[in-house]
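In this view, the complex is presented without one of its protein chains, the others remaining in place.
Coming up: subunit A.
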Amino acid sequence: MFEYFICPFLQYGFMQRALFGSIVLSVSCAPVGVFLMLRRMSLTGDAMSHAILPGAALGFLFFGLDILPMTIGGLVVGLLVALGSGVVSRFTVQKEDASMAAFYLISLAVGVLLVSWRGSSVDLMHVLFGSVLALNDEALALIVGIALVTFVAFTIFWRALVAECLDPLFLRSVSRIGGPVHFLFLTLVVLNLIGGFQALGTLLSVGLMMLPAVAARFWSNDVRSLCLIAITIAVASSLSGLLLSYHASMPSGPAIIFCAGAIYVFSALAGRRGMLSSLLRSSRHKTA
């Protein structure tokens, strides 16, 4: 037992760093995912993760595999896509999901073109799939910074985020904060995806954001506990995914997301609000 579960983390520094990085990332990403889900923007995270690719690729083209330029590039392009789709949906009849689909596809195409223009396919794999086992100090510092920003923003704007999800028209009738809060939220989405892409890659960082959140929905009907449950699921997935990747010599990012996926399937079946509980509902009922 001890050897199987604890030893890998005690013996190897890279495992400790991977564990630390993915736990901090879990705590930061999961609540963002919960709000994405509640705003029916679950696929937006996926779109945004594609969108930040060209920014990361640009940074990579000019500076190689260096974290800072890739991060800044991803951030700038991610925000451009968020802002562009927000502006188009605000000033035309087009809904935000449609305009975002357009912008992220453009962005993705540009990104792949850029990577294939200069980089080798091995580098492309690194950008797309990351490696949590190769987190250096800078990457860890970045993840911790992003987690702090996310935590502070959530603490300050919690009420506005909930109001904007629950009743946006009401919020507009009492305050002008709705629009800025929406953009701030999209910024947090981009930041957290960027935090994840060093560890999990652009394509999978959205997994640690969304899977724990949508799995948590099968267990609770309260926003605060949804966030806490999602964080717990994300941390558990990180831990089990790292162990799986260590013992089975598998790539760490996909292993973590795979574990989160397994928890999702389990929750969908056995959760308090899952399939089995609705199938096995007995005919016993209270009169009122």
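To be clear about the criterion, a residue touches a chain if its C-beta (ideal position, glycine included) is under 8 Å from a C-beta of that chain, and two chains touch if they have at least 3 such contacts; residues count from 1.
In this text, contacts and distances are computed from a predicted model.
Taking the options "3-oxoacyl-[acyl-carrier-protein] synthase 2", "Amidohydrolase", "Zinc/manganese transport system ATP-binding protein" or "Hydrogenase maturation factor HypC" in turn, only "Zinc/manganese transport system ATP-binding protein" matches the UniProt protein name of the chain that is not displayed.
Residue A:L226 is the one among A:C29, A:A153, A:L226 or A:L243 that touches the chain missing from this view.
Those residues of subunit A that touch the chain absent from the view are 38, 156-157, 159-160, 162-163, 165-175, 177, 220-223, 226.
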